[in-house]
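Worksheet for the structure shown next.
Here the complex is missing one protein chain, while the rest keep their positions.
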Amino acid sequence: MIDLPTSHVIILAMVLFILGLIGLLARRNILFMLMSVEIMLNAAGLVFVVGSSKWAEADGQLMFIFILSMAAAEVAVGLALILQFYKKFNTLDADAASNLKG
Amino acid sequence: MKIELMDVLIMLAVILVLQVLAMFLIWLERRLLGLWQDRLGPNRVGPAGLLQPVADMIKIFFKEDWTPDFVDKKVFVLAPGIVVFTTLLSFAIIPFAPGVLIADMNIGILFFLAMSSLGAYSIILGGWASNNKYALLGAMRGASQMITYEVFMGLSILGVVMLSGSFSLKSIVLAQQDGWFIIPQFVGFVVFLVAGIAETHRLPFDIPEAESELIAGYHGEYSSMKFGLFFLGEYLGITLVSSLIVTLFFGGWLGPEFLPPIIWFVLKTMVFLLFFILLRAALPRPRYDQLLSYGWKILLPLTLINLMVTGALGLYFDKM
Amino acid sequence: MTESIWIIIALPLVSFLILAFVGQRMTRQTIALVATAGTGIAALFTLVTGWRLLSSNQANFEISSNLWEWINTSGLTIHMALHLDALALVFIFVITFVGFLILVYSTEFMNEDSGYARFFAYINLFIASMLILVLADNLLLLYLGWEGVGLCSYLLIGFWYQDPSNGYAARKAFIMTRIGDTALIIGLFLLFVEFGTLNIGEILTAAPEKWVTGDTTAKLAAFLLLGGAVGKSAQLPLQTWLPDAMAGPSPVSALIHAATMVTAGVYLIARTHAIFELAPEVQFIVAIVGAITLLIAGFSALVQRDIKRVLAYSTMSQIGYMFLALGVGAWSAAIFHFMIHAFFKALLFLGAGAIIMVLHHEHDMFKMGGLYKKLPVIFWTFLIASASLAALPLVTAGFYSKDLILWQVFASNIGGSGLWAMGFAGAFITALYSSRMVLVTFFGKTGISPTHRPGWAITTPLLVLAFLSFAGGFIELPHTMGHTQLFSEMLHGTLPALTMRELPANGELMLQIITGLTSIIAVGLACLVYLRRPSIVNQLKSSSFGNLFVRLWFTGWGFDVMYNALIVRPLVSISKLNKKDILDNISIGVSRLMAFGNSQLVLSQSGKLRWYMMIIALGAILTLTLSIVI
Partner (left out) sequence: MIALFYIAAFVAVISTLMAITRFNAVHALIYLVVSLLSVAVIFYLLGAPFAAALEVIIYAGAIMVLLIFMVMMLHLGETSIQQEKQWLNWSVWLGPGFLSLILLVEMSYLLVVSNEPGEGLTVVDATQVGIALYGPYIITVELAAILLLAGIVGAYYLGQEKRRVLHRFLNQEDND
């Protein structure tokens, strides 16, 4: 048994998530946005792991593993997209790709 | 979790021994290379040149610790530390002998893999921070090479994990009392060896530094003790991989009774250290793309087949 | 063998499929062979089946053949099942046999036509659909055949589609009958809701148990079925399509618009007789409809110039007789008249078609004249058929069937002297116009001379049908003359017998003498006014009163004008009012609203990823706020 207060861990996860959200909202560089997404995913994973430990079930860690594989696939595709993005617009400004506006 | 005096002593001893060993290895390598290349090697300082590493140390320490203007200073300073740090941390899980073990973690091998993957940052950041195109090229090569070979390294170990049923290195050693894992896991051993060389970017896989192509690659801008750390890290890496090979495939400290276990461990490790040096003397350097396609197209399928066969056989014999 | 009655349907269907898919690449001989063979074999098969059934001496023979399950949803199971009883036997006999004769006739008649294969494909499809209609075990399958014959009727009326007026006539027929079909399908829904099944036998068994006589639902169901029958059989008030349907080739008129399809309504009412018996008011309406139709159609036939239109009105009139008979409960008399009518009316149409063919497609009777020497075979067969139509006593089949109807109308407890009087007047008019038709066409001034005499393929069916028109009546002779009841005995198990009221003993003979004399008088009158003293007719016509009636009758009592004024014009003017799609503004307004909303929402689509993220974050905040507040 580990005597850690669950709520503190969850608050930590929330703070990390919020920081990621702020990054996502405030940064214009698409690379930083990708990083922020990773932060948010990681925070979500943290909550899952806490849940796993709290209820002594492996499910939470499994979810973390799936988040991990999802993040890996996401980063692979995302980076390839960023590469193409950079080639096309010669900038990393996410707002440059606004051709789809209504 | 209480830290006892013994543990601290072991920690200190390990660090000390490893530093000395690394120094000694520099001498050994140069002497052996000389031998195999039919020349003498360093033999002036001390008996048979044994004090040559000390002389080198003094030189390196007293060189000007110069950081170029164009580099990214913080990262430039940080990079060489990482490799030494992670490699030394990895030694924490090596069981040198019964009782001579810093941390018997239940995820020992995973810890090693984690540390070795962090070690890649050293090269990448060093090369990037140098702000030099050769360094950058070296860093990029190093990054792709290390990411690639990390995959098989992890996978090749899993055969051993299956056989022993544990991630803990101590349990793995104990599981080899009936026979070394080299026999059932020969393929795993070969892959681990190759991946280990690539991870430590030793010759012939020293593509990130490649003196003849990239003029020392990622550490081209480093001098003095910062370079010394890279140097130290490389030799620590060799030692780490050697001791891991011994632990995973050659029964670790196990051996006949007439010698104490620690001696057995050191002896076996020495053999592989010599093997690494011999490789440097014997083999040419492959091309960068050849290295990667060799990894992905040959080693990866090989490892996967090995894993499947091991698993299948394990299931089959469990049922019997 | 009796189980495989599906073959009767399958044979024409196969002919249709062959002709439809490979007919374009076949020679005319092959087409003719394929076209006639299917129905011919089906006719033989019908004869054999009928013979076996009749010789089995069963009082109430029935064959049921379940082919496969057609539809199966919860609560509704429809089988592809066939049901053959005496009523259906009469119909399939007429359909296959008359159909075969008409096909043979058509092989010569249509020989010059470019759509040879198409014509026979349609005809075969029609025969197959009609067979499905009469053999159907359930009302849905019946409806399939019902719509199938409607489709074929449309296709064949508009067969010569190059002329737009033919297409118009086809559409008119289709739409008018569709009004009836709509009533019919609603009736089917009603029956399904009431009984939970569409199987005819089950409905007929269950209806008397579920409803008492005069039940409102029963009336409604019967009324809806009557609506379908009226549309298909060209009875008042949906009769206007039939004269225009004469735009089709003559064999089509003979087969579809005289012998078979238009009598589908008769079949439907006879088939669902149990429902009509439970709704006596509606049954009486059937009689009234028949009586009025036979009169107005007879008057219209009296003044037509186009020989085929005369026959068309005559058909309406004769079907009116059948409805009259159905309405008074003289079920088997109606079916008997159907059969006899099929023979002589098909013969009349075929004869008229042959005349028209050899007279350069001339339809006007008054341009013909004096043909009795030039076309002897057609003349004699036409004469027999006309005599049958006019119901000349003793020697014609038409006399026996019509006399039976008139007597039973009089004798029935539903009918009576009023309905009888209308039928009697109709009989007089029928004799008058049929004589007029024969006299004008074959006697009098010589008109256009025929190009050639028709070949054997045309004359043989005429002769066969002439024989039937003459001899067909002898299977059902009244009490007073021999008392043969083969036909009604056969139908006895299927259709209930007539309920009679108390009558004087020799009433039947008296009536027969009256009707017989009337038709002879009518023929004599016709000879007088059309051959000897045409001035009487001309005087009548030229008088203002007569002129009015002639014009009125010529246009079929102005029903077309009336419908145009009452329904078509108002609809057209309403559509014109709505030309700018005033009502559409409602739906257009909806789409405009959407477009406006879209244009507003588009503003939120900045194309900026961070903006979208902001919206997502706001959404998350909103959701959380709601979950906290609530």
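A, B and C label the chains in the order they appear, each numbered from 1.
In the analysis below, a contact is a pair of C-beta atoms (placed from the backbone, for glycine too) under 8 Å apart; a residue touches a chain by one contact, two chains touch by 3 or more.
Small disclaimer: the values here were computed from a predicted structure and weren't measured.
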Touching partners, among the displayed chains, of the absent chain = A, B, C
Could you tell which one of C:Gln162, C:Thr451 or C:Ser627 touches the chain left off the display?
-> C:Ser627
Provide the residue numbers of subunit A that touch the chain removed from this figure.
-> 1-12, 14-16, 18-29, 31-32, 34-36, 38-39, 42, 45-46, 49-50, 52-54, 56-62, 64-66, 68-77, 79-84, 86, 91-93
For the chain that got dropped from the picture, name the residues of subunit C it touches.
-> 614, 617-618, 620-621, 624-625, 627-628
For subunit B, which residues reach the chain that was dropped from this view?
-> 1, 72, 74-75, 78, 105-107, 110-111, 113-115, 117-118, 120-121, 124-125, 127-129, 136, 139-140, 143-144, 146-147, 150, 154, 167
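The criterion applied here is as follows: only the chains that are shown with their structure count from here on.
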Which chains are in contact with both subunit A and subunit C?
-> none
Any idea how many Å lie between the Cα centroids of subunit A and subunit C?
-> 77
Distance from the mean Cα position of subunit C to that of subunit B, given in whole angstrom = 100
Computed distance of Cα centres, subunit B from subunit A, in Å = 33
Find every residue in subunit A that makes contact with two or more other chains and list them.
-> none
Two or more other chains in contact with one residue: find those residues in subunit C.
-> none
In the complex with subunit C, residue positions of subunit A that touch it = 21, 24-28, 30, 33, 94-95, 97-102
For the complex, which residues does subunit C have touching subunit A?
-> 601-610, 613-614, 617
